[in-house]
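The next block holds one structure in the form of structure tokens; read it before the comments.
As you look at this complex, bear in mind that one protein chain is not there, while each of the others sits in place.
The letters A and B name the chains in turn, as written, and every chain counts its residues from 1.
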Amino acid sequence: MSDSATTDHATTTGMSHNKLAMWVFLGSECLLFGALISTYLVYRGRFADGPAPGDIFDIPFTSVSSFVLLMSSLTMVLALSALQRGDIRNNRLWLLTTALLGSLFIGGQVYEFTTFFREGLGYTTSPFSSAFFTLTGFHGVHVSIGILMLMSMFISSLRGTLRKEHSETVEIIGLYWHFVDIIWIFIFTVIYLVPSPTS
Amino acid sequence: MSTTETTEEQEEVVHDDHDHPSDAKYFQIAIILGVLTALEVATYYVDIGPALIPTLMVMMVVKFFMVAAWFMHLRFDNSLFTKFFVSGLVLAVAVYVIALSTFEFWSKG
Partner (left out) sequence: MTETTTVDDVVTQPLGVYTRPRGGTGWRDWITTVDHKKIGILYGVAALFFFVVGGIEALLIRLQLATPNGTVLGADMYNQVFTMHGVTMIFLAAMPLSAAFANYLIPLQIGARDVAFPRLNALSFWIFLAGGIVLNLSWVLGGAPDGGWFGYAPNTGIVFSPSAGMDFYALGLQITGVASLMSSINLTVTILNMRAPGMTLFRMPVFTWMMLVTQLLLVFAMPVIAVALFLLAFSRLFGAKFFDPAVGGDALLWQHLFWIFGHPEVYILILPSFGIISEVIPTFSRKPIFGYSFMVFSGIAIGFMGWGVWAHHMFVSGIGPISVAAFSLSTMFIAVPTGVKILNWMATMWGGRIKFSAPMLFAVGVVSMFTIGGLSGVTHAISPADTQQTDTYYIVAHFHYVIFGGIIFGLFAGLYFWWPKVFGHMLSDLVGKWNFWVMLVGFNLTFGPMHVLGLQGMSRRIDSYSPGFGFELWNMVSTVGSFLIALSVAIFVINVIVSAMKARGQAPCGPDPWDARSLEWLTPNPTPVHNFDEIPVVESLDEFWHRKYGTDEDGRIVRVASAEEVCEDGSAVGVHLPSPSFWPIVFASGLPFIALGLIFNLWLTVPGGLLVVMAIYAWIFEPVDDPDAAHGDHDDHGGDEAAADTTEEAPVV
């Protein structure tokens, strides 16, 4: 039933359907995040009476959580390479680590949002606040879906049903995970590190 | 996983029996990514003047493509994947840069 065993000879291009579909989907996601990032860029200076981005961003904190997400890409690829070797134990370990790092990132985001809210930046405060929460919120939802998929894999591994022949499944979830990571690489630089307007 | 035929075709690539780099290589990549991130964050503390934004952009692009090339295996995989991804990326950048231009984003920020 594993399709990686059968698709190589069955498809025209030799690529598996699933992986090709994931890459097409990721190409599509570029346009989605591009639109959200552009929206933010148009609005980052329009903070009405509320806090400005330059006043409120906590660069050291966000740097740490960005680093956490970056390292989760490493653990993700290690999970894959373990499974490709048939090393179920390490695969399980790295899957769980990746999910935990992802959760840590989400936890940081929740903390950041709460802090901003206390400092007077609500979702409806200004075009800047709406755009900021929408962009980072969309990214957070993507990470959360990734965590769900990783945990599903982890549980399936505990039940003994995630074996070497399923490594393409982990690889495809990994592609999604890395993509979410590189989107954050972009967001971290363009939204946080590039100096923002202050009030 | 790319098929064995494609590995045979890419003879200029270091002749590895398996498609993917070793775990040690992944750790190396991660270290470089970590160092780049540290440098990026350092720009927050050290004033480098007008070089700031170009420097940040270069480091971002390097990080971006390192993850895509190594962790997402685009270096080793079928080039059609790269084509799809890069099409989306280039299209997004082009379209949104033009849209931002009509907002006079680059001149007014």
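Heads up, the rule we're going with is that a contact is a pair of C-beta atoms (placed from the backbone, for glycine too) under 8 Å apart; a residue touches a chain by one contact, two chains touch by 3 or more.
All figures in this text were calculated on a predicted structure; none of them were measured in a lab.
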| item | value |
| --- | --- |
| Chains shown that the absent chain touches, full complex | A, B |
| Selected residue (touches chain absent from view) among A:Gly27, A:Pro51 or A:Gly108 | A:Gly27 |
| Residue in contact with the excluded chain [from B:Ile32, B:Ile53, B:Ala69 or B:Val95] | B:Val95 |
| Among A:Val42, A:Leu104 or A:Val194, the residue in touch with the chain that has been omitted | A:Val42 |
| Touch criterion as defined above, residue of A:Ile56, A:Leu74, A:Val143 or A:Ile173 at the omitted chain | A:Ile173 |
| Contacts of subunit B with the absent chain, listed as residue ranges | 80, 87-88, 91, 94-95, 98-99, 101-104 |
| Residues in subunit A touching the chain absent from view | 1-3, 6-7, 10-13, 15, 17-18, 20-22, 24-25, 27-29, 31-32, 35-36, 39, 42-43, 46-48, 123-127, 129-131, 134, 149, 152-153, 156, 159, 161-162, 166, 168-169, 172-173, 176 |
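Everything that follows uses one rule, which is that only the chains that are shown with their structure count from here on.
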| item | value |
| --- | --- |
| Distance between the centres, which are taken as Cα means, of subunit B and subunit A, whole angstrom | 15 |
| Touch list for subunit A against partner subunit B, complex | 4, 8, 13-16, 19-20, 23-24, 26-31, 33-35, 37-38, 41-42, 45, 59-60, 63, 66-67, 70-71, 73-74, 76-78, 81, 84, 168, 171, 174-175, 178-179, 181-182, 185-186, 188-190, 193-195, 197 |
| Of all residues in subunit B, those that touch subunit A in their complex | 1-3, 5-6, 18, 20, 22-23, 26-27, 29-30, 33-34, 37, 40-41, 43-44, 52-53, 56-57, 59-60, 63-64, 67-68, 70-73, 78, 80-81, 84-85, 87-89, 91-93, 95-96, 99-100, 103, 105, 109 |
